[in-house]
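What you see is the complex with one protein chain gone and the rest in place.
Chain lettering (A and B) follows the sequence in which the chains are written, and residue indices restart at 1 in each chain.
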Amino acid sequence: MAVDLEKLEQLLTNKLREKFGDAIRDVSEYRGELSVDVDREVVLDVCRMLKDDPDFQFDHLSYVSCADWSAQGKTPRYTVYWDLYSVPRTHRVRVRAAVPEEDPTVSSVTSIWRSANFMEREAFDMFGVIFQGHPDLRRILMPDDWEGHPLRKDFPLGGVKSFYFKRATDPGAGEPPDLIPRIRRQESDI
Amino acid sequence: MDIVIDAPGKAEDKAGAGVLTLQSPENALTKTLSEAISYCRRNSIWPVMMGLSCCAIEMMGTAASRFDLSRFGSEVFRPSPRQADLMIVAGTVTKKMAPVVQRIYDQMTEPKWVIAMGACSSCGGMYNVYSVLQGVDEVVPVDMYVPGCPPRPEALIYSIMQLQKKIRQEPIYLFN
Partner (left out) sequence: MATRVVEHNYSNIESMTLNMGPQHPSTHGVLRVILELDGETVTKCTPVLGYLHRAKEKHAEFKTYHQFIPYTDRMDYLSPMSNNTAFVMTVEKALEIEVTDRCRYLRTLLCELARMSAHLLAVGTGALELGAMTVFMWGFTQREKIYDIFEFISGARFTVSYMRAGGVAREDYPEWRRRVREFLDGYMNTQEEMEAMLNENEIFLQRMIGIGKITGQDALNFGLTGPSLRGSGIDWDIRRDTPYLAYEEADWEVAYETEGDCYARFLVRMREMRESWRICCQMLDKLEKHSHERMNIDNPKVIFPPKDNVKKSMEDLIHHFLLASEGFKVPSGEVYHSIEAPKGELGFHLIADGGPKAYRLGVRSPSFVNLGALEHMCVGELLADVVAIIASLDPVMGEVDR
């Protein structure tokens, strides 16, 4: 079932531009995949239209995540992207929205696809982007008291310091736990 | 056949406090009680189910049909740490998981041993990152390190055999 990319690109451009005007920045094609760049204010409405319009029917949300452009010095700092797939029409599209560093918020699409729940929590955990309207935006992979967002480019691979689990040798960790009393007692007995 | 245990109390007998005698009409077997207990201990090491990641699959493979860990008396994988003697830490210990591993080790009854299975639990392995503990020996004392990513079942069996040798050499104190 080959998908006619040019036709889909035309459809996307016409229908979205007609409804949202300049809020649709660009519709581009790369390696056989279509990307729609939109303003972050209209993300929710664009997604709802992409799901409900009979020409698109994007009923499966594949992936939500984020990229941090600070290593390349680009502004705005973050890009949040949604990979959509249509099961009946077997075509794909990617929606992208730029999110600035000062106000890292974007609307949540959990009201459209409930699969966004975990993936948005992960993006929040890893990048610190806040999804407004998410029912339960907590950390998902890192411990709740973790500081920092690991996939940001300014977070080093090895971590800043041992946040969560303190080694016995760390300053302020207190007395090391007496893990081997059995062996010690025996030695003193001898 | 009946078992006779001599009373302890000999001043020079530090290691084995008593003598176990198995008597039968045909033959008699005499061992110190500590040796008999050590024999039982090392041939019925029950591991706690501590499968964390990829190594857990090899640990299951070791217990399953082809490699058959029960030949060495260790096939009874116990989900409850209170019924186990050995913790095979099979897989990556993350910093979020480390307190749990420590808690489970503390819940095990004495005597207890630990095998760090695979590169991750021995030294962090290929994950030198913010979220992974660099070796399980930071939280629990480890008796055997098994190299490999993951180690083959033969390697795990060999480590259990080495552990049995080690247990054989450990002194046993009955009354202290």
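Just so we're on the same page, a contact is a pair of C-beta atoms (placed from the backbone, for glycine too) under 8 Å apart; a residue touches a chain by one contact, two chains touch by 3 or more.
Because the structure is predicted, anything quoted here is derived from the model rather than measured.
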**Fill in**
Considering the complete complex, of A:R40, A:R77, A:R92 or A:H134, the missing chain is touched by A:R92
**Request:** For the chain that's not shown, point to the residue among B:A36, B:L69, B:I104 or B:I172 touching it.
**Result:** B:I104
**Request:** May I ask which residue of B:T32, B:S53 or B:Q162 touches the chain that does not appear here?
**Result:** B:S53
**Prompt:** If the missing chain were put back, which residues of chain B would it touch?
**Reply:** 49-54, 56-58, 60-61, 64-66, 77, 79, 91-92, 94, 96-97, 100, 104, 126-127, 129-132, 149-150, 152
**Prompt:** What residue numbers in chain A mark contact with the hidden partner chain?
**Reply:** 1, 30-33, 35, 59-63, 65, 67-68, 71-72, 81, 83, 87, 90, 92, 94, 113-119, 122, 126, 139-143, 150-151, 155, 157
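Methods note: only the chains that are shown with their structure count from here on.
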**chain A and chain B: spacing of chain centres that average the CA atoms, whole Å** = 43
**Partner chain B, residues of chain A touching it in the complex** = 142-143, 150, 155-160, 162-165, 167-168, 177, 179-180, 182, 185-186, 189-190
**Message:** Looking at the complex, which residues from chain B come into contact with chain A?
**Reply:** 14, 95-96, 98-99, 102, 105, 110-111, 128-131, 133, 138-141, 171, 173, 176
